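Here it is, the structure, as structure tokens.
In this view, the complex is presented without one of its protein chains, the others remaining in place.
As written, the chain order gives the labels A, B and C, with residue 1 at the start of each chain.
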Amino acid sequence: MTTNEVTTPIESEPARETNYLNATTGIMSWLGTLDHKRIGVMYLVSVLMSFFVAGLFAMVIRIELMWPGETIIDQDTYNQMFTLHGAIMVFLVLIPSVPASLGNFVLPIMLGAKDVAFPRLNLFSYYLWVTGAVMAVAAILFGGVDTGWTFYVPYSTTGVDDRGAMDGVFFLTMAVFVLGFSSIFTGLNFIVTIHRLRPPGMTWFKMPLFLWAIYATGILQVMATPVIGITVLLLAVERTVGIGIFDPSLGGDPILFQHFFWFYSHPAVYIMILPPMGIISELISVHSHKHIFGYRFIAFSSVAIAIFSFLVWGHHMFVSSQSPLLNVVFSAITFSVAIPSAVKVFNWLATLYKGSISLNTPMLYALSFIFLFTIAGLTGLPLAVIATDIHLHDTYFVVAHFHYTMMGGALTGMLGGIHHWWPKITGRMYSEVWGRIACGLVFVGFNVTFFTQFVLGSLGMPRRYHDYSGPGWAQETTDLFHSLHFVSTMGSFIMALGFFLTAGYLIHSLFRGRRAPANPWGGRSLEWQCPSPPPVYNFAEPPHVGDCYDFSVLEWDEQEQGYHWRRDLAHDAGEA
Amino acid sequence: MILTNIMLAAAGTKIPGSIFGMPEQASTIAESIDWIYNFVNWICVFFFVLIVVVLVVFMFRYRRRAHIASTGGPTHNTPLEVIWTAIPTILVAPMFYFGFKGYMHIATPPENAYQIQVTGRQWSWQFDYPNGAKIFDGTLHVPVDRPVTLTMTSEDVIHAIFIPAFRVKQDVVPGKRTQLWFEATRVGVFDLFCAEFCGTSHSQMVGRVIVYEEEEFEQVIEDAANWIERVPDDKLHLAGVRLYNQCQQCHTIDGSPLIGPSFKETHDLFTSGGTQKRRLKDGSSVVVDEAYLLNSILNPLDQITVNSRTGKPYPPTMTAGLGKQLGDRRRLALARMIMQLDEVVTPDGRLRKVTEEDLDLVENPDAD
Amino acid sequence: MSHADAHPDFLRHHFHTPKQQFEAGKLGMWLFLATEVLLFGGLFCGYAVWRGNHPEMFKYGSQFLETKWGAINTAVLITSSLTMAAAVTAAQRDNRRALVTLLSLTLAGALVFLGIKYIEYSHKFHEGWFPGMKFYEKPDLQHAKTWDHSKPIIGNEPFTAAAGATGQASQSAAPTRGGPEAEPSTVALAAIGPAGLRPGALEPPQPAHDDHAEAHTTHPLQDPQRPRNAHMFFNIYFMMTGLHGLHVLGGVLLLSWLIIGAVKGRFSAQYFTPVDLGGLYWHVVDLIWIFLFPLFYLI
Partner (left out) sequence: MTTESPDNPPSSHGVGHIVPIKTLVATGLALLVFTLITVWAAKIDLGDLNIWIALAIAALKATLVVLFFMHLRYDRPFNGIIFVTSLAFVALFISFALTDTKEYAPDVDTGNAPRVVEALDELQQ
């Protein structure tokens, strides 16, 4: 429908057709918008800002650990740093990241719908997120939080002598509560949208796999998140007035808190990884210009992961003095999650087979996702084996594992998605050269930072340690840990440089980037059928729905620097 | 990991233990745990190498050459997909099984094990031996080749005992008694960490495990039970230096306030002979004398002191448990140490080294 | 394209048909109700675990709840659920007067329920059953009339607890060899636990000045037969009924809004989605109470 958009050199920029970005102007037109695309963009900006803040905290952590002894911050500050780093990264960044930003943007378009089912709820979710973010800031201002992102009781309920104080922990838990509801409403909205707003012809098995992933995530968001809500509520009440459910001196059970926490927080890690997995399914297929391999297996594996993930939370509690029976049961079920994940990895590889692979930035991110996530998932296995987890639990091995999953997996996937849909969202192309360089830097830096931590963890370096020297420490141990920490910190500088570059060229592209064609990569799903950026209601008429991984209907247009429908097929392409 | 090892080896760092980075093995279970670890990791390495090789080969073999869609290739292949669903399913079964077996071994302490009681508190360990010896300095003395069971609980928040060389770890939970057992196979000194985040000085809640031959162990424990009794009264302040380990996380000797007031400050108040008083949280003030000191060690929460720099009360972190456990004579030793701080601190501000001779314990060398 | 010819006002632009919109709303509401179930599920779990650990607390504590009020409230909520369901039917039949009446009846039910809860709560507060340790630390002994001022309210508790636990510990501890330091307790257990961090918690409240001496009736909290921490029963009670009460309050707002809409004639046989969805919400509130009632009042 947009194939005849005119290509224009950058120098002379004529006014564009109206699109969602320029349809209305003024700050209020953004803050009060009901357009899923604008809400998606607002989420994207907010989430990335939070990521940078939490990333900065991470750098402080890394610098502190570079040398033994107190390097730049004292113990308490350090404890607050990793708590805020973890909590922000998890609750403000990764949980909303892909679904609420990219998902919001592309989901209705991919379906061929005008908007999500409940646009006002969508905006409300966003403001809940903002409220949560503000409360997180309040937590920092009201004395900070030093409990770790897991808030284990009784440490988190007894930190201050004056109970009832509205302090950091209180605010952070309430922030988590609010953010939880933001996430619930997003998930709910997407499930309903997928169920009820599919246009005719868009059957379940014609949906892009990204939507399957979002759907599975939605299940998790709706079914697991309320539990973290009640958990933090109980925690806050326990801390302020001493309700006693978790307090052993009042007859409560501190281990019960861990059940509460992980009942949500384990599924939460799949809330983080499933949408990026969906992105990867898109990227791998589109950028190798080949039909995805084993559509149904991938689709069902998403749902399988979602369901299994409810049954394994206890694997975080192997040494917590959980009953041996549960330990064994949880260990056994944990492996079941590995199987659908394996299916995905193998199917992605098979998609590459006989493909026509363009190694552009999104694809590089997708490939590094496969590399990193494989390490991430495989190192989850020794953690799931109880006997070895007893040694590895709460060491840097776990830290490395979850950075590989969350950063190497989820965040890399998200970055791939951002680059993939950037032209669609902003209407601009970014610098491909810098994109590849930055991707390489992040990849290398990331591995140096966190692979080292696997070794560190195996050797026994416990996590959440401000220091690895001091009166009780043996000198050899200090030296050993020092050398590894040093390497790790060096890696994190490389990684930070990579992110710095990324931020630079993306911002640059907003102002200087080449105008993006409707379909720069040759994507076949519906969002590539509307102009870049899309108009307000996405499609004037329902677009043509077909096999969204059949790329043979597209052809390259040299002049436009993008793809369009093969002219000989134009008549059944459903174009106006 | 192999790669990093090579990298680090090149940089001159010695990595002990197995290729997957496990530390030295010093307990009966270590070997079997490492075996499981290697087993799982080799499977992982296999899949990782497989995946990466395939990835890289495809990446280059099917590089984009023109702007065309792919040359075809299958869109699905059900038998193949079933196979690669089944293979991991089959492989995880032994992983689980070995992990399960190893765990059952770890989780069932032998009947006749040597019993040690452990109490965790912010941020020190207390080890109680059957003969009445109480050890506060974070050193766990154990015999070699004999199963040892630690029965543990916490007085405040959750801690965890982690001895990497033994491959054991167990949370220490308030309101609960948890157990951990091991059998050391080598004489030596090993690290002991607190592995559950427990607040400010979590990273300093570390100690040692010292493994002895049986006779030596008996001797050490015997000594630990009664050395303080044998210290003459006039040397008690020196004995206090040896007990200071468990105080140092919170109380400095150089005047800077940490979590609790510095001993230096308290000492100065003491030597002022009552002209300067200690300010308390409730607004009153108190003369620092021996009675006050003994009482504050025993009942730290009785009179909460105000931080003289910030004017805020110190957090009530120090539980009564610690002071009680010490016993009269150790409390006295610590009080004396504070009172005579100038005698135990060297001019450059460090604690004096206290030897057996200093304490008149020579004829029976002490290893506490 | 039928939406071009019939696109009524209430139909939002991104839906094609009223039916699609209705069913979207309904699905959304059911999903939301699922989250409510899980939210309360957490509390039910806390209840189950706590009760599993301390049946005696529950047995003792529930004596102080009045089954009468609970039962009346159950009946009230059921009736208001009935009127709500009938209201939906009325809306579907375009019967505006019945709709307004039935919604108002439902609202009345909600208010009665809250009123009764208010009576119950204030009664409990008056008796000194507060939610949370915090409030037990500072009972207003001076103005209270129902308890013996000379006896501590909870002060004895953690102490006896600690003593009991240590006693047990010393029995089960490994044999101790006599010696100057072989103090009886080697492992000071648990019960003093985190309370150790919180100085006030352990101190018995100061006996009040005896100028209200006429009130020397022993309060249940001072009952020597009382199980340890029995007042903690009321914490879970207040948590669960409190959260439920907040939902009722939410229902009150929702119902008022629906009534206004109904009076203004916004709902019709074609468009009764808000009434229907509001009804679903209200029924879930009822549903939760159906479980809370036996779990607290009928032990």
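Here are some notes:
Everything below uses one rule, namely that a residue touches a chain if its C-beta (ideal position, glycine included) is under 8 Å from a C-beta of that chain, and two chains touch if they have at least 3 such contacts.
Every value quoted in this text rests on a predicted model; they were computed, and no experiment measured them.
Interface note for the absent chain: among A:Leu235, A:Leu256, A:Met406 or A:Leu441, the touching residue is A:Leu256.
Only one residue from B:Gly175, B:Gly207 or B:Pro316 touches the chain missing from this view: B:Gly175.
Residues 1-3, 16-20, 22-23, 26-27, 30-31, 33-35, 37-38, 41-42, 44-45, 48-49, 52-56, 59-60, 67, 71, 74-75, 78-79, 81-82, 84-86, 88-89, 92-93, 161, 164-165, 168-169, 172, 189-191, 225-229, 269-270, 272, 276, 279-280, 283, 286-287, 290-291, 293-295, 298-299 are the ones on subunit C that touch the missing chain. Although one chain is not drawn, its touching partners on subunit A can still be listed: residues 195-200, 202-204, 223, 227, 248, 251, 253, 255-256, 259, 263, 310-311, 314, 321-323, 325-326.
We adopt the following convention: only the chains that are shown with their structure count from here on.
If you average the Cα atoms of subunit B and of subunit C, the two centres end up 42 Å apart.
Per-chain Cα centroids separate subunit A from subunit B by 35 Å. Within subunit B, residues 156-157, 174-176, 316 each touch two or more of the remaining chains.
The residues of subunit A that reach two or more other chains are 154, 158, 161, 248-249, 253, listed in rising order.
Within the complex, the subunit A residues that touch subunit C are 108, 113-119, 121, 154, 157-158, 161, 163-164, 184, 188-189, 191-193, 195-197, 222-227, 229-231, 233-234, 237, 240-245, 247-253, 256, 259-260, 537. Listing the residues of subunit A that touch subunit B in their complex gives 75-76, 79, 146-148, 152, 154-155, 158-161, 248-249, 253-255, 288-297, 318-321, 324, 327-328, 331-332, 335, 338-339, 342-343, 345-347, 349-350, 352-359, 367, 370-371, 374-375, 378-379, 381-382, 384-391, 393-395, 451-452, 454-455, 458-460, 462-468, 470-474, 477, 480, 483-484, 487, 522, 549, 551-552, 554-556, 563.
The touching residues of subunit C, counted against subunit A in their complex, run 12-15, 20, 23-24, 27-28, 31-32, 34-43, 45-46, 49-50, 53-54, 57, 131-135, 158, 161, 190-195, 197-199, 201, 228-229, 232, 235-236, 239, 243.
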